[in-house]
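Missing here is one protein chain; the remaining ones are kept as they sit in the complex.
Per-chain residue numbering starts at 1, and chain names A, B and C are given in the order in which the chains are listed.
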Amino acid sequence: MRVGVLTGGGDCPGLNAVIRAVVRKGVQEYGYEFTGFRDGWRGPLEGDTVRLDIPAVRGILPRGGTILGSSRTNPLQAENGIRRVKENLAGLGVDSLVVIGGEDTLGVATRLSDEYGVPCVGVPKTIDNDLSATDYTFGFDTAVGIATEAIDRLHTTAESHMRVLVVEVMGRHAGWIALHSGLAGGANVILIPEQRFDIERVCDWVTSRFKASYAPIVVVAEGATPRDGEMILKDGTLDSFGHVRLSGVGEWLAKEIEKRTGKEARTTVLGHVQRGGTPSAFDRWLATRFGLHAIEAVRDGDFGTMVALRGTDIVRVPMREATARLKTVDPELYAEVGVFFG
Amino acid sequence: MRVGVLTGGGDCPGLNAVIRAVVRKGVQEYGYEFTGFRDGWRGPLEGDTVRLDIPAVRGILPRGGTILGSSRTNPLQAENGIRRVKENLAGLGVDSLVVIGGEDTLGVATRLSDEYGVPCVGVPKTIDNDLSATDYTFGFDTAVGIATEAIDRLHTTAESHMRVLVVEVMGRHAGWIALHSGLAGGANVILIPEQRFDIERVCDWVTSRFKASYAPIVVVAEGATPRDGEMILKDGTLDSFGHVRLSGVGEWLAKEIEKRTGKEARTTVLGHVQRGGTPSAFDRWLATRFGLHAIEAVRDGDFGTMVALRGTDIVRVPMREATARLKTVDPELYAEVGVFFG
Amino acid sequence: MRVGVLTGGGDCPGLNAVIRAVVRKGVQEYGYEFTGFRDGWRGPLEGDTVRLDIPAVRGILPRGGTILGSSRTNPLQAENGIRRVKENLAGLGVDSLVVIGGEDTLGVATRLSDEYGVPCVGVPKTIDNDLSATDYTFGFDTAVGIATEAIDRLHTTAESHMRVLVVEVMGRHAGWIALHSGLAGGANVILIPEQRFDIERVCDWVTSRFKASYAPIVVVAEGATPRDGEMILKDGTLDSFGHVRLSGVGEWLAKEIEKRTGKEARTTVLGHVQRGGTPSAFDRWLATRFGLHAIEAVRDGDFGTMVALRGTDIVRVPMREATARLKTVDPELYAEVGVFFG
Partner (left out) sequence: MRVGVLTGGGDCPGLNAVIRAVVRKGVQEYGYEFTGFRDGWRGPLEGDTVRLDIPAVRGILPRGGTILGSSRTNPLQAENGIRRVKENLAGLGVDSLVVIGGEDTLGVATRLSDEYGVPCVGVPKTIDNDLSATDYTFGFDTAVGIATEAIDRLHTTAESHMRVLVVEVMGRHAGWIALHSGLAGGANVILIPEQRFDIERVCDWVTSRFKASYAPIVVVAEGATPRDGEMILKDGTLDSFGHVRLSGVGEWLAKEIEKRTGKEARTTVLGHVQRGGTPSAFDRWLATRFGLHAIEAVRDGDFGTMVALRGTDIVRVPMREATARLKTVDPELYAEVGVFFG
């Protein structure tokens, strides 16, 4: 049995931990051989491979990124994409694939597995934690940890200068990182894409915080938008999803808050640091267990499935369902943390 | 409504986050007043209190330890303990208690609530994660993170000197910290209290790791014991639980490994650093949500219950059941990670 | 003897450590009393004070920011500023001042001390490390550590996607943070304000790095500027100092690199996280020793001086000289690290 492995989409702490677990268990317990594909679906499409055995995965557990590289190549959109993938797999003697990726990468795997007879097992990857089939995805805990540490640091600057500090974190469609890091970091306002915010109310929270002689921290997901869309058009630009672009919602917020409250405001955009570097212990644990269970699914011939976390168990779910629906922040949960606003 | 709050047992990162959430929500949403009791059950027993309001809980979210202090005082074992507690609560006008603690502290709360009419809501606290009613307890993630970082650091020393490094972590009765940090840290052997270990097999793993030209890391829970109990009596001492004492199992292991494999071995005992300092983002999130739900249980008059994590939800469970059974590492889960040994 | 203490300018990890050391030694060894002034020179100007004794400085050593608050108020520019300061000091019985701040704050202290008979001792503070009289200033090591950790994290993203990552760090007039964090983080290009950069050469380095199959990290100080100033005017805006503004030099660089090399490039602007949060051990050590020596200078009546680090010694230098000249990166030192470019 020869198993191919690929990682697609944006990089995410824990990818290497998955790869290592898949290979360690596959080789030692099942006697499998492995083929690594480079740069996501580009690897099978172009037949670009890399040696993948026990020595190749030594020492990679604590390392961020992916030793296989990544890309957003989609074979379904390439000329003769499916046929080329199938020919390359056949030529290399690859019997099945472990596909580690997000919505897009797993979407391809779903169709290949369900419609084109390429046996795939999926491992969910999204730093944004917005996949409905699993309690958490690896990489999310690391991102939240980095954002929380940044917020911890910004508190002291806010207090020393009695300034508003706006922190823009990742999350285009779901506010999980903003919600978790904002709560953990003791933010006074948390804005998420799931609920358009009212800039007046944000300013009220900011003002009430100053009245208590403290300086406010505003955590905002990059995809959060104000209630009154038109208002922004004067200052910034809305992209095709109706999101503030160009300078970003963080900078827009700082400017509005300054204008409306008369308090100095500054923005920090955390950006790529949230997704790089060594994974947290939680993410190493989760990614490793995902890898162990993914190769077990291959052994069981349970293709078209994806591993997922439910409580403390790793389960298998149909990949088709798993990628169908975005997991967004529940309004009740958002309301729950609102007690800390202001 | 006046609610008393106390924290009992060993300290644990996240205690302050619970206290803050209880008070914030209690004051802002329900209009409650609070009384802080000092040093666990000693507070109600001796009527030792501390002011507990919004200003008192400002800024404590990222701080380890507990602003209320802690102790192992047990009013059930004190002379007229129950009566004194009830009189003090009545005297202070305290209507109900939020009790944050482990098995012992919550055991008292259970009896007070169920048998003596003192309305209590429990919040589980154990750094060891060995409480069966909840997926995780706060403090555990922080401890695992600290232990993992230490193991990361020890790898380089092990490799540079081609030495065995034994890391003794917390866990007297359950191996959760050893299992999670050992897996996350890429340990080559993980020994837990749930399964007596075979020193010969440990030495085989150590030797096989050296044969692959790498230096092994052995992670051992403080409560782990070798299969052949008598063997230890020659070198160390068994305590009344049959556990190796005096020098600890870590030092015993290093000596045995040196003797049997001829390789240099060193021990690091992580000790109290695992339970101190700022909580991880995960623990701040969990502890905060526990606090929010505990005060909601008080509001609902749902006494005798304890908050618990199930998947991503906070639920309520009868406190009596919750503290009844130790949650130990499942043999299957332990077997799952065995693929990384050696 | 009553000593006033104030902190001015941008906040900086270690300010609290200085305050604590001044007060601890002043009270315990010399029997002094202290008056804290709020928000830099605004405090003496408006007579706004805060209690400053042993209990007030407990626990502040590891905390970033300043318990005294800060501002950029300049009494020399306020109406009757000098007179009001002197009257307020006299009214409060304050005999001398320990002034902790950067160029501007100490510039005021110099004139007050030398020209207006207000006895001041200075403690240098600049996160940018650009003060010529001292080997290092506190806060700088913390900033470099945070920037280095960010660069460490960004490497994995760069490698996984084979992208250029541009990191913009603090340093308007001096490139110390860029130089130290860039070197420590293994950057492939480091750009500093002291030497206008040649965008063509930067692109050559970027390209050569990709040829070796690695993805480049470019670290740029916010004040760095390209050799050919006019070139920028097409894309961005130059401010009155001739520096690229609006989007910042980091974003400008990413765009130019993309355009010229055809490689994807992304920018991360670290911003305020560099100056917030707990100080590094080095900065706590340096700030504490500065504080101990500053109050000793007060005891010796050695006013108009500033404490400074020389090797491992704390010395006193005339404040007038100390603030006179900016310490910029020596061309030789910059050339020394050039071996790592590309």
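Assume a contact is a pair of C-beta atoms (placed from the backbone, for glycine too) under 8 Å apart; a residue touches a chain by one contact, two chains touch by 3 or more.
The shown structure was predicted, so the numbers you read here are calculated from the model rather than taken from an experiment.
Considering the entire complex, the omitted chain makes contact with B, C. Only one of C:Ser70, C:Ser160 or C:Ser181 touches the absent chain when the whole complex is considered: C:Ser181. Considering the full assembly, C:Asp135 is the residue among C:Asp114, C:Asp135, C:Asp204 or C:Glu264 that touches the omitted chain.
Per the touch definition above, the residue from C:Leu45, C:Val85, C:Ile127 or C:Val144 contacting the chain not shown is C:Val144. Counting the whole complex, the residues of chain B in touch with the unshown chain are 10-11, 13, 15, 63-66, 69-71, 146, 149-150, 152-157, 159-162, 165, 266-269, 271-273, 275-278. Looking at chain C, the residues touching the absent chain are 24-25, 28-29, 58-59, 61-62, 135-136, 141, 144-145, 147-148, 152, 180-181, 183-186, 214, 278, 280-282, 284-285, 288-289, 292, 310-312, 336-337, 339-340.
Note that only the chains that are shown with their structure count from here on.
Geometrically, the chain at the heart of the complex, using CA-atom means, is A. Averaged C-alpha coordinates put the centre of chain A at 34 Å from the centre of chain C.
Inter-chain spacing, taken between the CA centroids of chain B and chain C, is 41 Å. Each of the following residues of chain A touches two or more other chains: 152.
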